[in-house]
Every structure is written in C-alpha cells, then in structure tokens.
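Reading through the structure tokens given below for one structure.
A single protein chain has been omitted from the complex, and every remaining protein chain is retained in its original position.
Then we have chain A:
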Amino acid sequence: MSARDTILSRLRDNRPKPAEHPLPPVARLGDMDNGQARFENSLQILGGQVLERQEGDTLATAIARRFPDAKIVCSAVPEFDGTIRIQDLASPQQAATVDVLVVRAPFGIAEMGSIFLSEAQLHNLNSAAHLTQHIVVILSPADLTANMHTAYIERPEFKSARYGVLMSGPSATADIQGVLIRGAQGVRTLSVWWD
C-alpha cells in the first residue's frame, strides 16, 4: 500500500465521529472600520510608514527626498519611471541590486496595516519584493478592507493568485536577546504612498 493509502485508511479508522464536530459558519467578527486612519495606526505598530507628501510633491520627488542615496529605483507601475522597469530585471540576482522598488497594492487591510502583493503586481518576479532594500507601495484609500475576515471573504485575489503575500511593515526579528530589529532579511523599510 502506498504511503498515501496507509495514511488515509489509518485516519478513517482513527478519527473522531464527524457528526459530533460540525463546521461553524464563516466568521465575520470585530471592528468593521476600514478607514485610512486605522490603517495608518496599524501600519505604524508593525514598523511601516506613510511616505511624506509635501506641497507640490510627486511620487518621484517624495522618493528622492526619502531615499537620497538610492542608485537603482525600480518601477513596477506604469505611472512612474524610476531607473529601471521590473520587466527589465532578468533574474533574482539582478533584483538584489535594487535599492527601492515601487509597486501598487490591489488592497490593504486596516486592522493590520497589511498590503497585498502577488505575481500580477510583481510581473512574475516575486523575489523582487524581498530582495530590494526598500519598498514603496502605492495604495488607494478606496481599496482598504476592514479586517482579516472581510479580506478573506471579499478579496478574490486569495483564490486567484499563485503567490499572494500580505506584507505588514518591513521584515523584522527579535531573535537576538529579544531586541526588536526592523529590517531583518527582507525589506528594511516599507512605505505607503496614498494615491
């Protein structure tokens, strides 16, 4: 008998009675505020930031001010040029040279300050979101959902994307004596640009 059949038959023999353990209906609980203020507060708790917008700023001027030393600014959106387009990155090795990646998230989650990215936004170079030093995420306030329940119930991307990551602030670790460090092995900063 294959391992598969052995496992399945043992599970059938050993399991508790299915009738005694019904599946509860899908939950939709908690705070239903999907406002920008709630998102920003959550984003800040997880170490993310809102990219500062001064009068007359464009995305390009705001990025130039925030990342004055950036040499390679990669764009994954049509409305911004950067120094290179994500379509022109040939490999993860090349993506690893990027200082700032600019990308648009299809939605964000107010409860967590999370933004969603998939292969659709990353042009099938999923590693680019993690190899870049910094990431700037364009997000529309209209694309905020309230919490994890509403996100999973309402957003079709969870069922269509092959790779779907919720990024909640930058990478982080507290593995050395409990000291919280923002910027571990993935992006060192994550900034949101409202648009």
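The definition used in the following text is that contacts are C-beta pairs under 8 Å (C-beta built on N, C-alpha and C of every residue); 3 or more make two chains touch, one makes a residue touch a chain; residues count from 1.
Everything that follows uses one rule, which is that contacts and distances are computed from a predicted model.
S.K.: Have a look at "Phenylalanine--tRNA ligase alpha subunit", "Lactate utilization protein", "ABC transporter permease" or "Peptide/nickel transport system ATP-binding protein" and point out the UniProt protein name belonging to the hidden chain.
M.R.: Hidden chain, UniProt protein name: "Lactate utilization protein".
S.K.: Touching the left-out chain: which of A:G56, A:P78 or A:G178?
M.R.: Of these options, the touching residue for the absent chain is A:G178.
S.K.: Tell me which residue among A:T83, A:N124 or A:S140 touches the hidden chain in the full complex.
M.R.: A:N124
S.K.: For the chain that's not shown, point to the residue among A:N34, A:Q121, A:S168 or A:T189 touching it.
M.R.: A:S168
S.K.: Footprint of the hidden chain on chain A, which residues?
M.R.: Contact residues on chain A toward the absent chain are 2-4, 6-8, 10-18, 20-24, 26-27, 29-30, 42, 45-47, 92-93, 96, 111-112, 114, 119, 124, 126-127, 129-131, 147-149, 151-153, 158-159, 161-179, 181, 184-187.
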